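All protein chains but one are shown at their positions in the complex.
Up next, chain A:
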Amino acid sequence: MTTEYLVLSALLFAIGALGVLIRRNAIVVFMCVELMLNACNLAFVTFARMHGNLDGQIIAFFVMVVAAAEVVIGLAIIVTIFRTRRSASVDDANLLKY
């Protein structure tokens, strides 16, 4: 019964990872990272159900708090970049290379 949830979580994780790799807008890339974190949460809760202990559910709460902190930092950085360059595209950030 729990296998379906694990498959769903793997799908979400894969969609998120693929999004990080192919999307160009920093905000969208960041949303894809958040999708990956939510896939992790789903996996944690599923495994908690499987093992019949609460650890996984509690970890999911921790992950939410960390994700919220990450949003604060991430949006601050992306907004600063946008104000400077008038663009949030990760392709435009190409000064540092080689």
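Quick notes on this structure:
Everything below uses one rule, namely that contacts are C-beta pairs under 8 Å (C-beta built on N, C-alpha and C of every residue); 3 or more make two chains touch, one makes a residue touch a chain; residues count from 1.
The working rule: contacts and distances are computed from a predicted model.
Per its UniProt record, the hidden chain corresponds to "NADH-quinone oxidoreductase subunit N" from the list "Branched-chain amino acid ABC transporter permease", "Outer membrane protein beta-barrel domain-containing protein", "NADH-quinone oxidoreductase subunit N" or "Substrate-binding protein".
With the whole complex as reference, residues 6, 9, 13, 16-17, 20, 26, 29-30, 33, 36-37, 39-40, 43-44, 46-47, 50-51, 53, 55-56, 59, 62-63, 66, 69-70, 73-74, 76-78, 80-81, 83-85, 90, 93, 95-98 of chain A touch the missing chain.
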